[in-house]
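Just dropping this structure here.
For this depiction, one protein chain was excluded, whereas all remaining protein chains were kept in their positions.
Labels run A and B following the written order; every chain starts at residue 1.
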Amino acid sequence: MMVDHQNIYLILSALLFVIGAAGAITRRNAIIVFMCIEIMLGAVNLVFLTFSRANQSVEGTFMVLFIMAVAAAEAAVGLAIFILMYRKAGSIDVDRFNIMKW
Amino acid sequence: MFDYVWLIPVFPAIGVLINGFLGKRIEKFNKSIVHWVACGAVGLSFLVTCIIFFQMLGLEPEHRFYEFTCFNWISGGVLQTYVAYQIDPLSMLMCMFVTGVGFLIHVYSIGYMAHDEGRYYRFFTYLNLFMFSMINLILANNFLLMFLGWEGVGMCSYLLIGFWFSEEANAVAGKKAFITNRVGDFFFIVGMLVLFCGLGEHGVWSFQFSRVFPNVHLLSPNTVTLVCLLFFAGCTAKSAQIPLYIWLPDAMAGPTPVSALIHAATMVTSGVYMVARSNILYSLSPFAMGVVAVVGALTALFAASIGLAQNDIKKVLAYSTVSQLGYMFLGLGVGAYAAGMFHVLTHSFFKALLFMGAGSVIHAMSGEQDMRLMGGLRKKTPITFITMFIATLAIAGIPGLSGFFSKDEILWQAYSSPHGHFLLWLTGAVAAGMTAFYMFRLIFMTFYNENRAPEDVQHHIHESPKAMTVPLMVLAVLSVIGGYLGVPHALGGSNRFHKFLDPVMGMGPDKIFQKAAGGSLHHVAEGSHVAAHHPSLFMEYLLMAVSVAIALIGIYIAYVMYVKKRDLPEKLAEKFRLLHRMLFNKWYVDELYTLVIIRPFHGISNFFWKIIDVIMIDGMVNGVARVVGWGSSVLRLIQSGYVQCYAVSIIFGTVALLVYYFLKIAG
Partner (left out) sequence: MELTLLILCGGLAVITSLMVILARNTVHSALWMVASFFFMAVLYLLLRMEFIAILQIIVYAGAIMMFIIYAIMMLNLRQETADTEPVRKSKVVGLGMLVVLFFVLLVLGVGRGIEALKGPVTDQMMEKFGHVAVLSNFLFSDYLLPFEVVSILLTAGIVGSVFLAKKGKA
């Protein structure tokens, strides 16, 4: 069974996912990277909901629900980390942080 | 009823434990405790052996067989091997003289080693360990336990030859003995496995004598011959036969009691014992018997010839031992197993006596071993002289002494037995003449004429302490009367010795097939032994007379050369220069082996070391390490520390997975 215009939803989510990913790998501001990840999550949510509809299943819907909860927790911890980074280095430019290597 | 047989090996083992672990402290505390423990252990073993022996004599011959299982030793699938001891006439005979002579030599060592401070306990530990191994070898009821003892005596031999290891020559001699024995042991192992697998094909998975021997008729003749030859190859090392005899003369680097115990009386006869034990196998393979006889005869002659020109008193005795061992194998090879064992017995008496006498002489001469510097000891060391003289008469085969009976029987069998030949007899007889010559040469050079030693040594010449002379006297008595155990029929005896061994040796090929047909294993039939058929009584007397005559001639020549006309040896050496050089240098056999075996072996070893090991194997190992190191230094660059780079690699991974998934559902 398919939802009406299912393909449009899928194309949209793919597009949004790629846009988010593109931002996540190119922007240097950690907060923008973070926002891009939220866009990617939104795109994934869209796919989940589409298939949840299509298959008459609640699994996808609850997945979205939990993703949102996790995103909220992630936002809280992530922003705390940004504050720490800023305090340590005076910047949250991700290109400046490369000490985690051998 | 012989359930206490395990006591025989256990006593020396306890001695080893006490002296081995506590000996150093005991020796500091009181030296005599060390030898009391060691001698006591062997003495108790001897006592138990005597009890069992005489208890066994009280039984009917067909009941003289008993197996006692101590515990399960190796248990794996079809292979069940027990530490179990077998009591039968052969093992008890060996055990009697091994523990008996061993005990005497232990006592003798008290005197001989008295001046060896700090290592006293170790010497007795080794001796006890040797006794333990030797008893295991003899009493074992299966090949594996026998092999354990076989290796054990080899190791003790190594330890004792190199006992004074601070001198390099001794250490080298020990190493030579050990390595030469390894060669033989390898053949022994292979022989055991061939036998095991060969019988296994017929469903008899066992090393146990009482299961192997009654079933050997199942084997193909070629397998039997192969097994026999492999076993005999093992014996050539352990019992010093051509071509692996070379270690025994060098083994004289050890203390003299060791030479007497290990390298004359007991260990070197274990090869003879093994062949005698496997007599059923050999009986099935005439070819292998022929090899044994020929090698034995050649060794007897060859070693005797070297003995003619040696000046070191112990070297002479060493070559004499090799030669006498040759006799024993000659006896075994012509099927006269009992005669061979008889010679083992008498030889152990007179040869141990000779070595201990030589030790006494060396003791008196303050460690000098060169006979050219001796002489005239007859008056100063009378007990040593008399006892050694008796032993010399015995080994030379003078009628009435033990050596005569055993040696003569072997020679007679070499001629008359179905496997015998006139040439074998001739070789043996010539060797007997040589034996008489060099033994009397030893006596004359050592005990007659004037003393040629330096002044300071001459002052020290003295008779040895009681601990040494008493064993000499005991052995002298045994050397005289030992032969009367087996007086042949021709001389009016009843040959009790043969009868005694019949339950073990009587198993000719006919018997085995009879057994296969349902007869009893220990069934003894009259006249089954080869000695039973006499071609001619006259011939026997004739050959006996000839061999005695040859011996007397040898003695006379020695008398002429070394007592009457003492410049004769020099002249002869001048005249037959080449021959003398050859004999003096032991036919250059050691040099030949060095050239043919050791040098190429060193070359190959060097090749394996420098090319295969250092370059190839090390190169491979280090190469792997180097490749990994280089690869890591490249791959390290991937880990940049930038989080976005990692994100990119995640994307790559995702794409790869999706493409794979796509290809899968598309295909």
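What we mean here is this: a residue touches a chain if its C-beta (ideal position, glycine included) is under 8 Å from a C-beta of that chain, and two chains touch if they have at least 3 such contacts.
All of these numbers come straight from a predicted model, not from anything done at the bench.
The set of chain B residues touching the chain not shown comprises 640, 642, 644-645, 647-648, 651-652, 654-655, 658-659, 661-662. Contact between chain A and the absent chain runs through residues 1-12, 14-23, 25-29, 31-32, 34-36, 38-39, 42, 45-47, 49-62, 64-66, 68-77, 79-84, 86, 91-93, 95.
Please note the rule applied: only the chains that are shown with their structure count from here on.
For this pair, chain A with chain B, the centres built from the Cα atoms lie 87 Å apart. Contact residues of chain A toward chain B in the complex are 21, 24-26, 33, 94-95, 97-102.
Residues of chain B touching chain A in their complex: 636, 639-644, 647-648, 651.
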